[in-house]
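Here the complex is missing one protein chain, while the rest keep their positions.
So, subunit A:
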Amino acid sequence: MAKITFITSDEQRITVEGFSGSVMALAVENGIKGIDGDCGGVCSCATCHVHVAPEDVTKTGEASEIETDMLELDDHADQYSRLSCQLQISEVLDGVVLRVAK
């Protein structure tokens, strides 16, 4: 189990619990504003973009090349950017804080 906190663009802090699947799917299930997950998680739409809190990047790990290439062409991306469909829920992610990009 992992507790994950989303901060939306209107500064709402929402903490939800997930067991498996992707962080994007968890966010969509919980109606987190700004995470649409249009492509269902295949790394094609970037509507699941989040900024990981700097102190949590060790937990989320490195993005793959395909994900990085995608983020490079996103105007709002920075070094903490991730596509949340590429983050798999596990104990490792417990406590992470993600700021929704949109």
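Before moving on, here are some points about what is shown:
Keep this in mind: a contact is a pair of C-beta atoms (placed from the backbone, for glycine too) under 8 Å apart; a residue touches a chain by one contact, two chains touch by 3 or more; residues count from 1.
The definition used in the following text is that contacts and distances are computed from a predicted model.
A single chain of the complex does not appear, and UniProt lists its protein name as "Cytochrome P450", one of "Lipid-transfer protein", "ABC transporter ATP-binding protein", "Peptide/nickel transport system permease protein" or "Cytochrome P450".
Touch with the hidden chain on the side of subunit A covers residues 36, 38-45, 64, 66, 69-70, 73.
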